[in-house]
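Showing subunit A:
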Amino acid sequence: MNIHTYEKAWLVAAMVLIVGFIATITYGAVGPGIAMIDDDAGSIDPNEISDHERFGETGVEHLGGNEYEVNVVAQAWSYSPSEIEVPAGSEVTFYVTSRDVTHSFTVVGTNVNTMVVPGQISEMTVQFDEPGEYGILCNEYCGEGHHTMEGLLTVVPEDEFDLTELSTDAPREVEAGNETTINATVSNGMQDGLETTATLEIGEQQYERDVTIDGEGSAELTFDVDTDALGEGEHDWTLTVDDHEESGTLSVVSGTDGGDTNE
Partner candidate 1 sequence: MEVTRMSSTASRTYLDQFPAEAKVIKAAFWSSFMALAIGGLLGLVQALHRTDVLRFIDPADYYTVLTAHGVLLAITFTIFFLVGIFTWAVTTSLDRGVVDIRFTWAWYIMMVVGTILVGVSILGGVVDAIPTYADVLFTFYAPLQAHPAFYVGLVLFVVGSWLAGADWFRTWWAWRKENPDERIPLPTFMALTTTLFWYLCTLGVALSILVFLLPWSLGIVDSVNPLLTRTLFWYFGHAVVYFWLMPAYMMWYIMLPKLSGGKLFSDPLARVVFVLFLLLSTPVGIHHQYLDPGIAEGYKFIAMTNTMFLLLPSLLTAFTVVASMEHGARQRGGTGYLGWLKALPWRDPVFTGMALAGLMFAAAGFSGMINAGMNINYLVHNSWWVVGHFHLTVGTAVALTFMAAAYWFIPQVTGKALWSRQLALGQVLLWFVGMTFMSNAMHRSGLFGMPRRTAEPQYQGFNFEPAVGTVGEINAQVALGAVLLTVALAMFLLNMVLTSFNDDSDSLPANTYAGTLSGPEDSPAVLDNLKLWTAIAVVLVIVGYTLPLASIVDSGGLFGPDISGFQLAIETDPALVLESVREVMP
Partner candidate 2 sequence: MRISKGALLVVIAVLVPFVVEFRTALSWFGIELSVLESLVLGGAVVLAIVLWAVWPPNGNAEAELSGPN
C-alpha cells in the first residue's frame, strides 16, 4: 500500500489525538476522582418500592460526620421528595429509582446527572462545598407531562442545616378552668446529639424547655397551659424549636358552652 507522507503523519496525529482523549478521561477518573454511575447499587422490583428498606421512606438521611444519603423515587411526573435540602461541606450519596418508566435525575448546571431506569438503582456521590440552589429536572421523555417533572435541591450553609422534625398535638378547645397540655414531639434525624430549647408562646404567656436528644432519637415535650390566665377567647400559639415552628389556636370556652374536645 502506498500512503502519502502527509497522510502517514495525519494517521499518527489522529492516533495521538485518540490516545490523548482517552488519557484525559482517565485523568478525570483518577485525578478529580469522577466516578461513573455503576451497577453497585443493584436492582429493585419497582412494585416493591414502598416496602423497600431504602425507598420506603424517601428523603435525606444523615450517615454521620458530613456524610448524607438522599433516597429519591422518580415517577411520572414528579420526584419524591421534590425538594431536597443538604448542608454545604457535605458528601451526599443519592440513590434514585423509578416507579414506572425511564426518567433522569439531573441537577441543572452541575455534573450531577443520572438515568433512572425502572428495576435499577442509580447511586452517585457528590460533594457540595458551597451553598446554592439548583433545579432538578427529568431529561428523559417519560410521557405527556414530562416537561413538568422538576424538583429543587438547596445546599444551605452548614450552620443552618438540621434534620430536626417537630410535630404537635394540641386541643383546639378547652373549658375555662380546666387544665390542658400542648404536646410536642421533636425528633433528631442527625446521628449527632441535639441540644436546643423549645419555646411555646401562647397569648401573653411563654414557656421554655431545654431539650437534649440523642442521635436518631426523639423527645416528647409536654407544656401545661394555664387556661385561667389566658381567659376565654381564641388564643394563637406557636411552638418553636430552632427555626422550626408549629402553630395553632386554642379556644377557651366557658364551662356551659361545651366539653373538652381534645382532638
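Candidate selection criterion: all candidates are chains of the complex that A comes from, given by their letters.
Structure notes:
As a convention for this text, a residue touches a chain if its C-beta (ideal position, glycine included) is under 8 Å from a C-beta of that chain, and two chains touch if they have at least 3 such contacts; residues count from 1.
Everything quoted here is computed from the prediction, not taken from an experiment.
Note on this complex: subunit A touches candidate 1; the remaining options among 1 or 2 do not touch it here. Only residues 1-4, 6-7, 10-11, 14-15, 17-18, 21-22, 24-25, 28-29, 34-39, 41-47, 75-78, 80, 82, 100-102, 104, 106, 108-123, 133-135, 137-147, 150-152 of subunit A touch candidate 1 when the two sit together in their complex.
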